[in-house]
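What you see is the complex with one protein chain gone and the rest in place.
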Amino acid sequence: MNLPEHAPILAIAVPLLGAFALPLWAKLHRSLRDGWLALVAGATAALTALVAVQVYTTGIQVYTLGASFPADTVAPGGFPIRIILTVDALSAFMGLITALVAVVGFAYAWRYLAEDEGKTLALTLGTLLWAGMLGMAFTGDLFNLFVFFEVTSIAACGLVGYRTWASRGPEAAFKTMVMYTVGGLFVLLAVALLYGEYGALNLAYLARQIGGSLIDRIALALLLGGLLMKAGAVPLHMWAPDAYGEAPAQAVILLVANTQISLYALFRVLFTLYGGVPDPGVGWLVVALGTLTLLVAALMAVVQMDAGRLVAFGAVSQIGYMLLGVGVGLTAVAARPAYGLVAIQGGIFHMLNDAVAIGLLFLAVGAVERASGSRNLGTLGGLGHDLRWTTGFFLLGALALAGIPPLNGFASKLMIYQSSFLLSPILSALAILASILLLAVFVRAFQGAFLGPRLRKAEPVPVPMLVAMGVLALGVLALGLFPELVVRHLVAPAADALWTGRDLYLQAVLGR
Amino acid sequence: MIGNVPFVVCMVLVLLGLWALLFRRNLVKIVIGVKIIENGVNLYLVATGYVRGGIVPIYTYAPPDAVMVLPTPQALTLTSIVIGLATTALMLAFVVVIHRHKKSLDGRKVTELSG
Partner (left out) sequence: MSVVVKTIARILVPVILVFGGYVILHGHLTPGGGFQGGAVAASAVALLLVAFGAPAVKRLKAPFSVLEDLGGIAFVVLAFLGLGFTFFANSLAGMGGLFGAPVPTGPNAGILNSGGTVPLMNWAVGFKVLGGLGAVMVLFGLFGGDDDR
């Protein structure tokens, strides 16, 4: 067995196996469960990194399930028939984000989750969610996109609502589940329409066939609707603050990564599947939705009194920046001015920055809730006296997210501002306005929760939680201080996968 | 034209489900609305693969001149049904928990999180 060759499927199968076996280990002993989880998480992260290294050095990697050898994608007659995983630089990049978030989340959960409050369940669902996200990132056909979409939906909603002894969790989970399921059914209907028209499910094959007929357009609209619903873009964002507010902190960062994976799927559909029939109208639609998302969510964040929901609206707002960046690139993909590539790079770079910075904020809020028993900004205050590290981490994450130099949010937001300014100055003005609003919101939250006289006693935060936050904080600093390096080596290949990589993607699967 | 009737019926089902989703307040009815959409989509998938006069796509004792219906959409439908089972069970479980806490299934009364 040649490990590098099989790495893409193993990255999905190992966490799946891990999730199935986790409850059994937990029945035997707690420490066995923790050891197994560490093993599975380490193996999956290593496999994801292996996939990324291969893809970044040698190009797109394909894997055909059930064939006699992995690159056996096409049956005689030039028709791809099996389930094919197709990993290009962008997929590998998303895989890296999920690996980072999941490993940090599990390290945090070790001491954050209470043993008698369904810790085994939360860890199992987290592993399953990770497997689903990797599946969505690596899959090369539309139907498996739907299957993994639903795997992530079920796992994510389980994570939001598993604490059934409180009433708010299940309520948020029900709302989220209805949205996710309807979004998933939209995707399935689009898949069915495309299958009915072209008789195939493989993304690359469909991409070559699609001619822009009415059915294609309906399918595109359904895919847009379903994936935006899952990503939490503004007209369909109602579930996101509830879910982020009610899920445990280590699950929230997985949920955020999940919205980013949905955005990845959306970009894959827009650039690869429909890349042959570019339509500037769709680009403008994405730009408009992105601008709306970043603005409305920032405005909604202003009025929140719950620290968790406040950060949640901040997270929704960041989805808007990613949509804006890549949307600007999509409007430019036909004429190919240089700012289009910068915009896509900015949008994709912002995914990584968002995963790190908003993750840091959510983990800090979780630490605050665990230490002081409340998230209400009206009753919190003076936590900076007791929770020094957490205070620093929250401030760092807040400033990074608001786009203050030299932190990481600034680097990617600057790229988005510059490129969207060239498309339309109004867009960048609105984006900057939303950033300023977010800065004000986070400063208010910081001042309310951490500064001032000591209002209540706070318990110390356990070391593993601090370490998890510390890793993300280091990420914030490193990505902010060396954005050039990251963009050149990590982000640029991923952006090229969207900007010019369509033909390579098709060739890698179809062979010509 | 008559061949398109199944597809029209599927779309009607999807729209009916969406209507239930948007205008019903009872949480169980919302779940039923989601199920109706799902069944519409599943029927659409099966109808896509149907061949007039086709037989089951299994090779046991197939007559040499038989036409088989497409197996792929049936596999897709089955997968979708399995997923639907899981999502429905999960949604209903949440409904039961919500009912236990709130003693109500009215969506208007279950609004602890709005805003």
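In this document, chain identifiers A and B correspond to the written order of the chains, with residue numbering beginning at 1 in each.
In this section, a residue touches a chain if its C-beta (ideal position, glycine included) is under 8 Å from a C-beta of that chain, and two chains touch if they have at least 3 such contacts.
Here the structure is a predicted model, which means the values were calculated and not measured.
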* Structure fact -> Neighbours of the unshown chain, displayed set only, are A, B
* Touch with the omitted chain, as defined above, among B:I32, B:M68 or B:V96 -> B:V96
* Which listed residue, A:T44, A:T64, A:T127 or A:T181, touches the chain dropped from view? -> A:T64
* Structure fact -> Omitted-chain footprint on subunit A covers residues 1, 6, 9-10, 13, 16-17, 20-21, 23-24, 27, 63-70, 72, 83
* Residues belonging to subunit B that touch the chain removed from view -> 56, 58-62, 64, 78, 82, 85, 89, 92-93, 96, 100
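Here is the rule we use: only the chains that are shown with their structure count from here on.
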* Asked: subunit A to subunit B: how many Å between their CA centres?
  -> 28
* subunit B-facing residues of subunit A, complex -> 143, 146-147, 150, 153-154, 157-158, 161, 164, 167-168, 170-175, 177-178, 181-182, 184-185, 188-189, 191-192, 195-196, 201, 242, 245-246
* Asked: Touching subunit A in the complex: which residues of subunit B?
  -> 14, 18, 21, 27, 30-31, 34, 37-38, 41, 44-45, 48, 72-73, 76, 79-80, 83, 86-87, 90-91, 94-95, 97-98, 101-102, 110, 112-113
